[in-house]
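A single protein chain has been removed from this complex, and every other one stays in its place.
Right after this comes chain A.
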């Protein structure tokens, strides 16, 4: 106690930080555990509060608190005007959302899952994505389309498709795919603040997963820039590139491989379009080996695009082996658990692929 006092008196203007460092009166919010669901909820809550032009519409988003409870509490706080329950009319309400964006509002249009976005895909592509270009800059469309994407658990073929490749194919769209809570919050806030159409691909299996969120990431103005990947784990032997849920799988595989002396660099793409190819290239130029991991189907997918881009760029000459893609199995998603489990990349598939790529 006396030592601290002396420290404070001596340090003068550094008093406060001195107190903090010593753990004296520690009133600053430390890192907390936040689920992806709650992170998304916080992001929307903060943006709704910050800008009155922001509103949320979709099926069951208001009085039901969201089909997956992502919008829990928002209707109670903001009311009917800002949180709108729609009938089951994807094409209609997606078009309405785009029109509202054209006329000055900033809608968040929720698809209960992205499988249902196919009903409305014309509005996403032809009315939202292309309009700024077709109008030569006269008409912008500040809209976010969000919802769960990709495989869930036991929901079978019509409810399990990954749309990352479909939407990322189109100029005029930004496509974002968060993995953890920090990603979810920072990227959703950026998406809502972005003046362009953003497709925000969540993952239902990640909603309930808690992650530590630092003090910095809890701030009301914390955003993550769209278009920048993050290196989740440093390594020298092989680069693993992934997005969404499979980033976690990559980290788990990396932990196992580390015990065998193989150090993986794990890159979390965070954004599919525009893709941060430079981060991948820098990493490949260091590790000389690349493995991509995704939940979607292999043909014309995210991994295929990464292969093509790496081949066309400076990193190609640094590859000691062809790029390996780890993907979902090229079939409609089956129902039975054993079949479903074997339809998406497992940790052992990633480990196997890394070793094959490294020829060990």
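Just so it is clear, contacts are C-beta pairs under 8 Å (C-beta built on N, C-alpha and C of every residue); 3 or more make two chains touch, one makes a residue touch a chain; residues count from 1.
By our rule, contacts and distances are computed from a predicted model.
Engineer: UniProt protein name for the omitted subunit, picking from "Glutamyl-tRNA(Gln) amidotransferase subunit A, mitochondrial", "Methyltransferase type 11 domain-containing protein", "glutathione transferase" or "Pyruvate dehydrogenase E1 component subunit alpha"?
Structural biologist: Going by UniProt, the chain not displayed is called "Pyruvate dehydrogenase E1 component subunit alpha".
Engineer: Among A:127, A:149 or A:292, which residue is in touch with the absent chain?
Structural biologist: Of the listed residues, the one touching the omitted chain is A:127.
Engineer: Which listed residue (A:42, A:196, A:244 or A:292) would be found touching the missing chain in the intact complex?
Structural biologist: Result: among the candidates, A:196 touches the missing chain.
Engineer: Sort through A:67, A:102, A:118 or A:307 and give me the one touching the missing partner chain.
Structural biologist: Residue touching the chain left out of view: A:102.
Engineer: Touching the hidden chain in the full complex, which residues of chain A are there? Just list them.
Structural biologist: Counting only chain A, the missing chain is touched by 55, 81, 84, 86-87, 89, 91-105, 122-123, 126-127, 132-140, 142, 171-172, 174, 195-196, 274, 312-313.
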